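The complex appears here minus one protein chain, its other protein chains still in place.
== subunit A ==
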């Protein structure tokens, strides 16, 4: 008899957690939140005895939560322009932003940051530090409009993957520094897309667990970007792969 109430409490508690995250949303998004709340309760009312469906729903909701963090700020973009929008997006995720000829702006320990940058409508964003942030493919919408971005740090971002790297080509005209160290989902397939960024001068691809052959990938990326300083696997790791490369070459004699 108590089981249905337990499920309802579980659903309500989860939803209360979701409600807290809505607190920071702009007003234009609030009606959507209300609709989702009704939908969730309606959904639970129809299927609350179904454990599997509830778990699948919670799994999907976890993904939607990440996408909500990476939503585009349409209203703010219209009012303040793409630079302030991109800066606000990064600061809300906990990253840091540097406008041209200005100091770095970053949130404090409690996530608060100064709102003075709202006056920088015409000032381009020069550098973005999104290290450790929850940015993903959708969130890059807010960054690709920063046409003068020179430095982008995506170190240790858990949701940056090969799809994200394939989206960076609009920054090819300005981007000079890209730091990808410690991203668990970046592989050599995504690094292959960086050949669009011909103005790149510094690239950090160290500590990428999804790259299958770090030393070989390091060499190939250096060949692909000849004007760029590539920081990658340490030389000891590269030396381990040295003997592996030679057998590959000798096992395939060149034939005309």
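Assume a contact is a pair of C-beta atoms (placed from the backbone, for glycine too) under 8 Å apart; a residue touches a chain by one contact, two chains touch by 3 or more; residues count from 1.
We take it that contacts and distances are computed from a predicted model.
Novice: The chain dropped from view, which UniProt name applies: "FAD-dependent oxidoreductase domain-containing protein 1", "tRNA methyltransferase 10 homolog C", "Light-independent protochlorophyllide reductase subunit N" or "N(6)-L-threonylcarbamoyladenine synthase"?
Specialist: The record names the chain that does not appear here as "FAD-dependent oxidoreductase domain-containing protein 1".
Novice: Considering the complete complex, identify which of A:53, A:134 or A:231 is in touch with the unshown chain.
Specialist: Per the contact definition at the top, the residue touching the missing chain is A:53.
Novice: In the complete complex, which positions of subunit A touch the hidden chain?
Specialist: Subunit A touches the chain not shown through residues 1, 3-4, 47, 49-53, 55-56, 59-60, 63, 137, 162-163, 165-167, 169, 187-193, 195-196, 212-213, 216-217, 220-221, 223-224, 248-249, 252-256.
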